[in-house]
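All protein chains of the complex are present and in place, except for one that has been dropped.
What follows is chain A.
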Amino acid sequence: MTRFVLRRIGFYVLIAVLLAFFAVPLLWLASAPFTSDPTYQVRMPDFTSENFRALFDNPYALGSLWNSVLLAAGTAALVVVFATLAAYALSRVRLPGRDALLYTLLLLSSIITGTAAMVPLFQLAVELQLIDSQLGLILILTGGLLPAAIFMMKDFMDSTPKSYEESARVFGATPLQIVRHVVVPLVRPGLATIAVWAVANVWGNFLMPYLLLSDVEKQPAAVIMYTLYTEGGQANIQLLGTFGLLYSVPVVLMYLFVSKKYGFRFHGGIKR
């Protein structure tokens, strides 16, 4: 009995230590922005607004968050639209070599927005005059995310019964009407998943915007964060902590919103 109790106690202590390991940085993120003269330590905040004032004095901080929103929303929209159409076609039309095509795309996609393709991508953007353009960046990010998105979407499409669509077809619906009226509502959770995944990807992407956007006014938060240094060349903990909080809040909000609104799937109408 005592051995059992001791073992239990040991187990929970271990869990607590492990959790602390992950919780402390989050705690720091929550407290540092409200603490005067923050350090790497987690301290009881004194709820100063000084840090926020200092951050808002930075000419690029707020603008960069807006840029991040633009890039993320634009990319997510394009990824969702194209991935849905492509995945629907790939799911319903029998193409020779379809699976090989999908797997090749998936394999190559990790290269497109990866380090290996930096130089050619930069060259391409220059040639197409898409350098230092947010649209160009959105297109390139979309290209990088699409194969994986198509792959995921196709899975959702495959799992929706065909008779829904055949039913609509017999009533005379065109393929686009079928997609709009029937397929999209049925795969809504899939669309939400892809959108969230795309936003999170773009939000955290540092390399591509750093490479392709030279105008500070256009750079997203991930890049601006990299510039938050003191005159002495030290990381500016005051600004970093505060900016870090603002940077993470939108992503958290998005997750909450999406899981509340789309975190379910329609059922019924098909008798199994």
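Note that in this section contacts are C-beta pairs under 8 Å (C-beta built on N, C-alpha and C of every residue); 3 or more make two chains touch, one makes a residue touch a chain; residues count from 1.
Please note the rule applied: contacts and distances are computed from a predicted model.
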Considering the UniProt annotation of the chain absent from this complex, which name among "3-methyl-2-oxobutanoate dehydrogenase subunit VorB", "1,2-phenylacetyl-CoA epoxidase subunit B", "Peptidase M16" or "ABC transporter ATP-binding protein" applies?
-> "ABC transporter ATP-binding protein"
Looking at the whole complex, which of A:G10, A:P59 or A:P161 touches the chain that is not displayed?
-> A:P161
Answer key for A:A173, A:M225 or A:V258 versus the chain not shown reads A:A173
Looking at A:G10, A:P120 or A:P185, which residue reaches the missing chain?
-> A:P185
With the missing chain put back, which residues of chain A would touch it? List them for me.
-> 161, 163-164, 166-174, 177, 181-182, 185-186, 266-272
